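Apart from one protein chain that is not included, each protein chain of the complex appears where it belongs.
Let's turn to chain A:
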């Protein structure tokens, strides 16, 4: 019996996870390549990010450490106000061939912020990634140095593309219903007489008229002269 409930709970969590707008689950493998200190090739290895499950979105980030040569090349790019480009190749269970994405950050900014970047991967409900964006994180931390090597400080976020809102007719109709009911209720209650309902308005008016009537003879006397 206990086992049954356990299964039920697991099932429920799965249901909740599916509200993150994803119809499909599987692994996601991202191969990161950059255009820095590559001898002859245009792009060379920078690291990889692996997700066991798209639904949970927990990444395992494995990246190389930058050495002096990397940093020199980066500084050269920064001096020329050039871009530091990263190519990402994504393979999933469905797409074993891999799709390439390109993103760039200003080398200057990347260097200033201590080699820290934010990686956003946007994923459609069918499990396909539309974009991988690298952005420089706004951190003022200095370069982390560990025996001539510099650590890349990357944060990875998997962004689920949500379902767009639809015209909200149901709640509008409900609101209309509620309004109508409230009005009907109001009308049902109000079967008192006119005087009983509006005495609070009539009395001050009557008093006002009486007072003005009383003051009249005095006011008219000087006008008459």
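Quick notes on this structure:
The criterion applied here is as follows: contacts are C-beta pairs under 8 Å (C-beta built on N, C-alpha and C of every residue); 3 or more make two chains touch, one makes a residue touch a chain; residues count from 1.
Everything that follows uses one rule, which is that contacts and distances are computed from a predicted model.
Per its UniProt entry, the chain excluded from the display bears the name "ER membrane protein complex subunit 1", taken from "Exosome complex component RRP41", "mannose-1-phosphate guanylyltransferase", "ER membrane protein complex subunit 1" or "Transport inhibitor response 1". Touch with the chain omitted from the figure is made, among A:50, A:63 or A:95, by A:95. Across A:96, A:138 or A:193, the residue that sits in touch with the chain not pictured is A:138.
Residues 21, 23, 83, 85, 94-95, 99-106, 109, 117-118, 120, 122, 124-131, 133, 135-138, 159, 161-169, 171-172, 175, 212, 215-216, 219-220, 223 are the ones on chain A that touch the missing chain.
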